[in-house]
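Take a look at the structure below.
Omission of a single protein chain aside, the complex is shown with its protein chains in their original locations.
Chain nomenclature is as follows: A and B, assigned in order of appearance, with residue numbering initiated at 1 for each chain independently.
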Amino acid sequence: MRIELDFISVLAEWPMLMKGVAWTVGLTAVSTVLGLALGIGLAWSRVHGPLPLRAVAGSYVEAIRNTPFIVQLFFVYFGLPALGIRLSPELASIIAMVINLSAYATEIIRAGIEATPRGQIEAAMSLALKPGQIFTHVVLAPALQKVWPALVSQIIIVMLGSAVCGQISTEELSHAANLIQSRNFRAFEVFIIATLTYLMLAMALRRLLNWLGTRFLFGR
Amino acid sequence: MDKLEPLLAIQGLRKSFGDNEVLKGIDLQVQAGEVIAIIGKSGSGKSTLLRCINGLETFQAGTLTVDHQALLHHDASAMRNLRQKVGMIFQSFNLFPHLRVGQNIMLAPGLVKQTDKITAETQAHKLLQRVGLGEKFDAWPDQLSGGQQQRVAIARALAMAPQILLCDEITSALDPELVGEVLRVVESLAEDGMTLLMVTHEMSFARKVADRVIFMHQGRVHESGTPEELFSHPQTAELVQFLSALH
Partner (left out) sequence: MVDFSIWDIFRNLLLALRWTVVLSLIAFAGGGLVGLTLLFARLSPSKIVQSFALVYVQVFQGTPLLMQLFLAYFGMALIGIDTSPWLAASVGLTLYSSAFLTEIWRGCVAAIPKGQWEASQSLALSFFEQLRYIILPQAFKIAIPPTVGFLVQVIKGTALASVIGFIELTKAGTMITNATFKPFLVYSCVAVLYFALCFPVSYFAKQLERKVRRGQA
């Protein structure tokens, strides 16, 4: 039995693959910024908010964490139009990714917030800072610093999960791979190349996020 | 001559943690510029009393007035006004680790008093000079020794121009050789007329700098008087025992 692998015809389609990579990176970037912002807001509300808000946020987190991302994506893209909300594949992907990341980020950031030493807060209170000022200037940065590795891992998980978005025709990497293999029938080779590309993206993303954390969060 | 209105007036203060009554009726009056040293065994309620004065602890009975303002626990903005007048230095310094020394000092004036950046920066430099750390403006807190961190904490509290400074065992967490540099700063503050309430174990310092010493025992002011009176002529058995245990 001879197995003939033809990677050349796959690599010849590198423009399409690059376009897919660009889309994957773009989707991830936008979703990360929005997802972290939402996660910080939700984490704050779970720690400091009134009871009804805490309950809603808590239910939201549990609902997202206990359902698969693909179902969330299908719900946003196929389900919402029944309510009159029609979204492009890209917008639906971003919304689903933001919702997904924020639910996990909330728990991670909440752990960081709750680990703030009591003395820091007392010192800030003694300096007459308002609760909102204490959160923004004293609690948040050290909390994010503490949980940054866990957040980075979660962001990478979301980036890898974006492969599913190709199923609703978002033009990211897995979609490009599917297109290529439907044309040259080299499914195995195409997916090997795509998988290796994802692996490199994951490694690069980890490096980038670690550097960003050091540069902007930790201040040194 | 009329007696001056006290800057800080405490009457009948009672404080419990659950079933445990820690402060059993405190009466205390402090005039502007006075330096009060509070001494006593651990568990006598010294730190709790201090923390009641700036509202970090609530109390169940009694009144507490700072600069003619009664302390209102439920009024958040009244509490913030109080904390602009009453500063606190902690045993564990509590510097903000993610901000440089200068930024630590400038944070509160900028946010609370809306001081502009240039004024705040100039003031921060001046305060650092005052505590002997003029060159450490850009240092990170964890690059400093304990004594240096505590001096920065003092500068940070002074940046809010408080009328009263509460010092909660501010040298207890320091290595012995670093205690002196902090006490020298406190002494200079006293000389400049700052009203100070210090919970301390540094008896020789209290003797030298305090106008009045208060000995607390089991949640009450057990004895009160000048350093000379308390240290050389203790009236109660408990104070005698406390002082002898120190030697």
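To be clear about the criterion, a contact is a pair of C-beta atoms (placed from the backbone, for glycine too) under 8 Å apart; a residue touches a chain by one contact, two chains touch by 3 or more.
Fair warning: this is a prediction, and the values are worked out from it, not measured in the lab.
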item: Chains in view touching the one left out; value: A
item: Residue of A:38, A:111 or A:160 touching the missing chain in the full complex; value: A:160
item: Hidden-chain contact residue, picked from the options A:80, A:111, A:150 or A:179; value: A:80
item: Residues of chain A (touch criterion as defined above) contacting the omitted chain; value: 1, 3, 62-63, 65-72, 74-75, 78-83, 156, 160-164, 167, 174, 187-188, 191-192, 194-195, 198-199, 202-203
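Criterion: only the chains that are shown with their structure count from here on.
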item: Between chain A and chain B, centroid-to-centroid distance (C-alpha), Å; value: 47
item: Interfacial residue positions of chain B with respect to chain A in the complex; value: 54-56, 76, 80-81, 83-84, 86-88, 90, 92, 94-100, 107-108, 111-112, 140, 153, 156-157, 160
item: Residues of chain A touching chain B in the complex; value: 117, 119-120, 122-131, 133, 137-138, 141-142, 145, 218-220
